[in-house]
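Here the complex is missing a single protein chain, while all its other protein chains stay put.
Entry: subunit A
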Amino acid sequence: MSEQADKTLATDGFELHPDDRAAIQAELGHFEQPQAACIEALKIVQRRHGWVPDAAIPAIARELGVGPAAVEGVATFYSLIFRQPVGRHVILVCDSSSCYLTDYEMLRDALFDHLGIQYGQTTPDNRFTLLPVCCLGACDSGPAMMIDDDTYGPVAPKDLAELLEGYS
């Protein structure tokens, strides 16, 4: 193996947590081929670290016995796999048509104002990361958004302060 290739496989001392390795191994049993556990493996690592650091890619690849490019390709495709550090809480704001028709843009601008950040950014206190998301399937209650695992809608700008207060 060339020195270059060796570098791309460097895990920079990143080790999968033993519990995560066990969880990934358990996933393997659900599929015909180990590559299939790739997305779940990325999610397992993300649950522990909040995001998926570059060094985790070759570590996951080794665990699954697949090439790092396969894992990297997947990790950069899916919108819920985070490749940069995120805040303690992730806000997903539905920007699709039904919410658009029920004042999504007002909610979005209110969030920008309230948090002082734009999409793709994290508040300086590391509390919130703000991202747009595909139709959340809460169209009858638009505009809708999620904070971590919780779905809310309709959310009026005046509700934001109290709503966000619950996530410290």
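Basically, a residue touches a chain if its C-beta (ideal position, glycine included) is under 8 Å from a C-beta of that chain, and two chains touch if they have at least 3 such contacts; residues count from 1.
Methods note: contacts and distances are computed from a predicted model.
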Among "Carbamoyltransferase", "Solute-binding protein family 5 domain-containing protein", "NADH-quinone oxidoreductase subunit F" or "ABC transporter permease", UniProt-listed name of the chain not shown: "NADH-quinone oxidoreductase subunit F"
Candidates A:22, A:55 or A:134 - the one touching the absent chain: A:134
Candidates A:23, A:37, A:59 or A:130 - the one touching the absent chain: A:37
Hidden partner chain, residues of subunit A it touches: 30-33, 35-40, 42-43, 70, 73-74, 77-81, 92, 95-98, 100-102, 133-142, 144, 146, 149-155, 158-163, 165-166
